[in-house]
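Take this structure, written in structure tokens, and hold onto it; I'll ask about it next.
Only one protein chain is missing; all other protein chains are in place.
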Amino acid sequence: MPNTESNSYTILFSAILVVAVGVLLTLVFSWTNPSYLKSVELEKRQNILSAALGKSVDREQAESMFDQYITDMAMYTADGALVEDGSETAFTLNQAKEVKKGADEERFPMFKFQNGDTVRYVLGMRGTGLWGPVWGFIAIESDLNTVFNANFDHKSETPGLGAEIKTDMFEGQFRPKDGNAKELYGDDGSFKGIRVEKTGKVPQSSPEYQHVVDGISGGTITSNGVSDMLQKYLQAFTNYAEKNGLKTQGQALLVD
Amino acid sequence: MELVNIFVKSIFVDNMIFAYFLGMCSYLAVSKKVNTAVGLGLAVVFVLGITVPINYLLENYLLKPGALSWMGAEMAGIDLSFLSFIMFIAVIAATVQIVEMAVEKFSPSLYSALGIFLPLIAVNCSILGGALFMQERDYANIAQATVFGLGSGVGWFIAIVAIAAIREKIRYSNIPGPVRGLGMAFIITGLMGIAFLSFSGIKL
Partner (left out) sequence: MSTETTVQEKAPKAPAKPLFTAKDRKLITDPLDDDNPITVQVLGICSALAVTVQLKPALFLCMGVLFVMVFGSATISLLRNLVPSRVRIIVQLVVVAALVTVVDLALKALAYDVSKELSVFVGLIITNCIVMGRLEAFALANKPGPSILDAFGNALGYSVILIIVAIFREFFGSGSIMGFNLIPQGFYDMGYVNNGLFILPPMALILVGIIIWVQRSRNKKLIEAN
């Protein structure tokens, strides 16, 4: 038995352990990462489609359905200027990197969904929750005002609290219910966006309620993160729509 | 000014114990006496104050996607973030080991009082929590990260000293046997937590 308390033994032991663990982790990582990245990509397609369709989509079909229904995509800046980049599309855009670039340089992805006459715009969003990033997709009807659907996900929010943003209880609030849909513009025509507020803060009878979804009790920080995220991406989308006029591109999408 | 802001915020608004309920195990177990509570509290301030900036450097120059770009352009694409847990933990454990050796040498009485909980600072959720919050909040420079670490430590320190003071006093109260001691500590912490919830959401 070697003297386990000597300095040289301690250093040797630590070195072997570090190398062993490092090699093991790197091997496992390089073995698992490709199929992980593939799953992430498929899931992204799935989420974009399910936001636009309002129902869940099989992972196996995600790729072919994506090619079928997502007819166009675009990237723009916060003030709504269209961005052309030969090396990246709205789909390959890494939003985790984009959000760190700062307000002036961040590019916002948008996907156009088309199924016959139905056209919807799906926005990719990313923000910050309590423990890590939160992200999601929100689908806007072709009137550029009515919210059709949204889905959210997170990396490490607290189960049962912040993590509730990906449940139907929360996401369902973005779908039109009994003829009442969430809307981006107020009755006076000014941009309001969608906010997440404490349940009951804005009464359901108030006209403001069409811009508000109820937050998660106990998950205030995550709710606020989602709220900021929604405002930011909806504002940018509105800027883009108003500036480049989805209308003036001959698509005549605004309902008069 | 920004630094003062982060400091105050991390002590009161984002208090590790009362806002995030992190580091509860040692908080409850080592809060019988104010003296030991002060000792453990100082150790946590120290460990957080050191590990958060070290982890900040690791995160920004080693782990984060693109962090290796200082080694040349071809390294910029490497993403080692899958190693961040194990790196953070290793830094924390090493720091704790140093603190443990220092306390053992300079204050044997404190060492025997803290017992198993000194090594357990390494798994004190508030320490790893500090590193993860730092990673998430993406502080602009190392000064901000350090101030955040120290502030979180001070917040934890205040919390444990407060509960220790209450527990010392409450010993003279006539509490039903079964709930005496640990049971009461849990309940009091719950009540203090409810009180501190009023801080949450304050924006400085």
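A and B are the chain letters, set down in written order, and residue numbers restart from 1 in every chain.
Definition applied: a residue touches a chain if its C-beta (ideal position, glycine included) is under 8 Å from a C-beta of that chain, and two chains touch if they have at least 3 such contacts.
Quantities reported herein were computed from a predicted structural model and do not represent experimental measurements.
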Absent-chain contact - pick from A:114, A:156 or A:173: A:156
Which of A:10, A:56, A:71 or A:94 contacts the chain that the document leaves out: A:10
Of B:3, B:24 or B:42, the residue in touch with the unshown chain: B:24
Residues from chain A at the interface with the omitted partner, ascending: 1, 4-5, 9-10, 13-14, 17-18, 21, 24-25, 28-29, 31-33, 35-36, 39, 43, 131, 155-161, 163, 217-218
In chain B, positions touching the absent partner: 21-26, 28-29, 82, 85-86, 89-90, 92-94, 96-97, 100-101, 115-117, 119-120, 122-125, 128-129, 132, 171, 176-187, 189-191, 193-194, 197
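Simple rule for what comes next: only the chains that are shown with their structure count from here on.
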Contact footprint of chain A on chain B as seen in their complex: 65-66, 82-83, 86, 132, 136-138, 200-201
Chain B-touching residues of chain A, taken from the complex the two chains share: 21, 25, 29, 96-97, 100, 128, 131-133, 220-221, 224
